[in-house]
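Only one protein chain is missing; all other protein chains are in place.
Letters A, B and C name the chains as they come in the text, with residue numbers starting at 1 for each one.
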Amino acid sequence: MNPVNYLYLAALLFTIGATGVLIRRNAIVVFMCIELMLNACNLAFVTFSRMHGNLDGQIIAFFTMVVAAAEVVVGLAIIVSLFRTRHSASVDDASLMKL
Amino acid sequence: MENLIALLIAAPLLGAAVLLVGGRRLDRVGHWIGTLLSFVSFVIGLALFADLLGKSTEHRTMTQHLWTWISVGSFHADVTFRLDQLSMTFVLLITGVGSLIHLYSVGYMEHDERRRRFFGYLNLFLAAMLLLVLADNYLLLYVGWEGVGLASYLLIGFWQHKPSAATAAKKAFLVNRVGDMGLSIAIMLMFATFGTFAFGPVLSHAGDTSQGKLTAIGLMLLLAACGKSAQVPLQSWLGDAMEGPTPVSALIHAATMVTAGVYLIVRSGAIFNAAPDAQLAVTVVGAVTLLFGAIVGCAKDDIKKALAGSTMSQIGYMVLAAGLGPIGYVFAIMHLVTHGFFKAGLFLGAGSVMHGMNDEVDMRRYGGLRKYMPITFITFGLGYLAIIGFPFLSGFYSKDKIIEAAFAKGGTEGWILGGVALLGAAITAFYMTRVMLMTFFGEERWRNAPTPSPAEPSVEPAAETRGEHTEPHPHESPKVMTIPMIVLAVGSVACGFFFNLGDRFLHWLEPVTGHSEGHSPVSTWTVTGATLVCLVIGVGIAWAQYGRKPVPAVAPRGSLLTRAARRDLLQDDFNHVVLVRGGEHLTRSLVYVDHTLVDGVVNGTAAGFGGLSGRLRRIQNGFARSYAVSMFGGAALLVAATLLMRAV
Amino acid sequence: MSTTAVHSLWTTAADPIAKIPAPKIEYGQLSPTLIVVGAALIGVLIEAFLPRKSRYYAQVFVSVVALCAAFAAVVALAADGYGTTKAHIAAMGAIAVDGPALFLQGTILLAGLVGLFTFAERRLDPAAHGNRVDSFAAQAASVPGSDSEKAAVKAGFTTTEAFPLLLFAIAGMLVFPSANDLLTLFVALEVFSLPLYLLCALARRKRLMSQEAAVKYFLLGAFASAFTLFGIALLYGYAGSVSYARIAQVVDGTVTNVDPALANTMGNDALLLLGSALIVMGLLFKVGAVPFHMWTPDVYQGAPTPVTGFMAAATKVAAFGALLRLLYVVLPGMRWDWRPVMWAVAIITMLGGAIIAITQTDIKRLLAYSSIAHAGFILAGVIATSKDGVSSVLFYLAGYSFVTIGAFAVVTLVRDAGGEATHLSKWAGLGRRSPLVAAVFAVFLLAFAGIPLTSGFAGKFAVFKAAADGGAAPLVVVGVISSAIAAFFYIRVIVLMFFSEPRPEGPTVAVPSPLTTAAIAVGVAVTLVLGVAPQYFLDLASQAGVFVR
Partner (left out) sequence: MSFPLLTATAALPAVGAVATAAVPAARRTAAKWLALLVSLATLALAITVLVRFEPGGARYQLTESHAWIKNFGVRYELGVDGIAVALIALTAVLIPFIILAGWHDADPLETGSRRWRPTQGFFALILAVEAMVLISFESTDVFLFYIFFEAMLIPMYFLIGGFGDRAHAQGEEAAATQRSYAAVKFLLYNLVGGLLMLAAVIGLYVVAGNFSLQEIAQARANGSLHMATSTERWLFLGFFFAFAVKAPLWPLHTWLPNAMQESTAPVAVLITAVVDKVGTFAMLRFCLQLFPQASKWATPVILVLALISIVYGALLAVGQRDIKRLVAYASISHFGFIIMGIFAMTSQGQSGATLYMVNHGISTAAWMLVAGFLISRRGSRLIADYGGVQKVAPVLAGTFLIGGLATLSLPGLAPFVSEFLVLVGTFTRYPAIGIIATFGIVLAALYALVLYQRTMTGPVKPEVSAMPDLRARELVVVAPLIVLLIFLGVYPKPVTDIVNPAVKQTMSDVHKTDPKPSVEAAK
């Protein structure tokens, strides 16, 4: 099967993730969407790696996972603290600062 | 000898400086300093005159170069004086009459606490006037020209606390400025045409350039003359100028300054000779003013304003003569000199009368004063006879010559001008007789006239300060005032005859002004006869109206013409409506424009940015997701644009 | 896909370990970064093992020492000629050691040091229960207003973790502009972003706003980096490698030995354009260019002011460095594709930032928008695509970062009961109350406005000159127009401080410790020196103007 299709899939996942970020209110979900985007990137990396026939892509994928993990740590910390103060994880509630 | 010329000016200038800077400590002696210095100037003038007479005719022009004033590129102006027969004549007139009037003022201004300043201004005027007539180029003349304007401004407005006086002063200066504009444009034209504006080169090369340019220059000079000499259409200031103290009216607004225009035209004769159109304009202005002034003079009840009108019309005579070209120049100047004498005399007389009448100026509140102030009566009377041209008095000679010259112009012009001049003579006789009768004859109308008439608000302040509106006690003025009057009276009787003995004056001036005998369609004697007839008619009518029947203490309504004439033939009203009102509207609207439009555009732009900012910041609505949207959109745009760039 | 390709791939994957060469790392040339990272790790250990009381001092000490040492290392490298002649690529092509890298690292380190001073300031906030406190939350984990927070405050806790976080951020920033392959770029990006997200959440006062800022910054930042990552993936797909040099070669078409198997992807321009656009977008997000700027005002306002100052200065420096390297090293071949786009971005950034700032009422937001406008000005220099352009941008960044930190440091001084009084109305008549502070702030504002004899003018002039030289005259015109607009609100603040009557209930100006004083003093000094006698630094910047390939 032509690996290009995996690229299409990656693009699709990425778009889904992005859309999720734009339309979902819950911070956690938004964050998961971002993770989805990152994973879409991973898929793309791996696919390209396969197409190019070198390992760089696969290695980058690992790096990405690590980074994603770190992001989770930081992100969840922030979101949770926000949740505990406001008792809601809605992104839209956090709009004190505007204009 | 020519080094003395500068002293002529220096003396009064020094006086002005000392008196104005000196401060109160000079109040005691100030007036004497001023008088002394003006006499000094007069003596120097006499010395120079003697020297000039000593010389042969062609060497009678002396110049004194002091320093280079302005020098930029080819633009070169020197401070150089030029004394020739013409300027000599003026110097003597100015310093002579000036000195007399200084003397007179010592008495007249006795009660004014600002007398020192008054004399300072008088000296300033003398200096400026002398500079005017002694300048060797038009730019320097311009300095004197505006200098006398300043002096007259200061002196008309001398009683500044009177709004009327302040207004009159301002008006005089402004109207003069309009004239000055003409002079400066004329100078620019000269510079552009001849590359210089010194008398010598300009006048000697006048012929070398085109008609058009010369006409332009001539008309501009005429405009200047109109401003300074109160000729139509710029005459309106002279009447109001009577707000000034009477000696000022005598010196500046009768004898000397107002005649500067005539000087200018005669001085620039070469230009006018080469520009007949300009000359015609001059004669027309002269003729019109001649009648205008005369008519106004007939209607005024304020003695000074009546005399002012007469001044206007007499200067009209001179301008008319000057416009006639070589045939008229000399007579213009001659009439100027004689007029200087008798009109100054008349004003001083009027001043003396007012002095004795608590500064009342309304002739309808005079009457029968000849018993109370005999000297004034006699001197005034002599002046009167002189101005109406009573045979063998000075006016008779000078005016006759002008009328003859007018006829001698030839053609229909000649007839018209001559006719006008004759008519003028008649009217002159009328209004002067009227003044004479109302003032010195008839019943004593001042007996039952407690308050000054509201018609004449311009009551001199001395009266207010003294607070007397009770019945006046007419009395003769002190010696210091009467002596000048007597001297001037003598002058106005004799000088005409003296000048004409063997055409002295003619030969004296001819080298400067040039002279040509016109061929008059009518003989000299006819003219003289006609003049006398007119004279008699004028006097007769006046006597019929004011001599036989009593004069009403309150002015009757009078005919349309009279009412118009009382208002200077509506000329002021015209100015007010057209210029003043129009100007006010213009400035007010401009202020509005400046605020709303010019400023508004800028403020508007600022406000516009503010509004835009206010609208744009709404995008920043605080919702993270909308920020994400903008980022997403931005990214999309970025990608699209990049692809597009490649596509095209 | 042909079987040979599969086979080859398999074999490559199956190669014996021996075939993988041991990496060769030039520790000496990476020393600045390594020092900072090491110090950060020590900081973590301090948190773990030292008693609370002594942590603060230990942390400050370690951080200061580390930053100074790192800066010394940078200077040493530069003196050694790594900036010019010996410039080359270290760490197996991962890190470039060259002029721009060293210059920017130096700038970041100094900015970090000054920022550190403001972090360590403990005199401004009134002492809580006898404990001096800095501007960081007593205990970030405790809910605002909760008992646990009160307890933490009572116990005199302070979040000394801020210092290691700062160091980590700085470390990431040091790598960012010198990263020479996309992977390093991405990692560095995250390394300096994540600590900043956290730092934003640590404000002692106004914690809700602080947390909100953190959330926004985090979500949007992660969002952006996801885009970046996807862009990286695409570029990788395009070039078959993430190394700048390799990609550049492919872009220029000068690539050798193309594997026939890759013919269908290698050099596919669609990938190239998409990829580079997305990566650039990620960087533009960091520099806060319109339309990726919207996080800036909120985050600047919500974050603790020292953090804001540091962030505003250092992030810009690092991000612009990376942007420059990307555009000058990787993508010069497609200059004609990205220049027009950048033109547009620069223009809307300059105008947008300036215009929106006019109606701001909060001093921190105002400065945020002004920083956006400045990003636009710097972009104008980036677009010049010339050596002059590079050096002018470097110079601008150096000048700008110190002015920014100084300005925010002044903001920390103006306080009332509720902490910092950032609403503009409260600044009315400040010039009457404390002329000196007002004057200093006025100097910073004038520098922002680009009045001559300040660093702002020199920088702006350099950038615009480069842009005009590079044929971007219209950009210069837009630049001066937006500077004029910007001048309006800077002046508004000055008017407010000097010409309007002080409010009775107006804020007081706290007397800072030598730390903040030093930060402000450095700001003023740099502003004036770079304004009056910029020659030396211009030389420095122009020597550092060449990227190694």
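Worth pointing out:
FYI, a contact is a pair of C-beta atoms (placed from the backbone, for glycine too) under 8 Å apart; a residue touches a chain by one contact, two chains touch by 3 or more.
Since this is a predicted model, take the numbers as computed values, not measurements.
Considering the whole complex, the hidden chain is in touch with B, C. Among B:Phe81, B:Phe191 or B:Trp446, the one in contact with the hidden chain is B:Phe191. Considering the whole complex, the residue from B:Pro374, B:Gly583 or B:Gly608 that touches the absent chain is B:Gly583.
The hidden chain makes contact, of the residues C:Val143, C:Ile348 or C:Val476, with C:Val476. Checked against the full complex, the one of B:Gly30, B:Gly147, B:Gly367 or B:Gly634 touching the unshown chain is B:Gly147. Those residues of chain B that touch the chain absent from the view are 20, 67-76, 139, 142-143, 145-147, 150, 153, 157, 160-163, 165-167, 169-170, 173-174, 177-178, 180-181, 184-185, 187-189, 191-196, 201-202, 204-205, 208-210, 213, 583, 586-588, 590-591, 594, 598-599, 602, 606. Contacts to the hidden chain, counted on chain C, fall at residues 429, 431-432, 446, 449, 451-453, 457-458, 461-462, 464-465, 468-469, 473, 476-477, 479-481, 483-484, 487-488, 491-492, 495, 498-501, 534-535, 538-539, 542.
Basically, only the chains that are shown with their structure count from here on.
A complete topology is adopted by the chain contact network, contact being made between every pair of chains. Looking at B-C and A-C side by side, the one with more C-beta contacts is A-C.
Centroids built from CA atoms put chain C at 24 Å from chain A.
Of all residues in chain A, those that touch two or more other chains are 18, 21, 30, 91, 94-98.
In chain C, 215-216, 219, 223, 227, 297-298 are the positions where the chain touches two or more neighbouring chains simultaneously. Residues of chain A touching chain C in their complex: 2-3, 7, 10, 14, 17-18, 21, 27, 30-31, 34, 37-38, 40-41, 44-45, 47-48, 50-57, 60, 63-64, 67, 70-71, 74-75, 77-79, 81-82, 84-86, 91, 94-98. Across the interface of their complex, chain A is touched by residues 1, 5, 8-9, 12-13, 140-141, 143-144, 183, 186-187, 190, 194, 197-198, 201, 207-209, 211-216, 218-219, 222-223, 226-227, 229-230, 232-234, 236-237, 240-242, 259, 261-262, 264-266, 297-298, 301-302 of chain C.
Within the complex, the chain B residues that touch chain C are 606, 609-610, 612-614, 616-617, 619-620, 622, 624, 626-628, 630-631, 633-635, 637-639, 641-643, 645-646.
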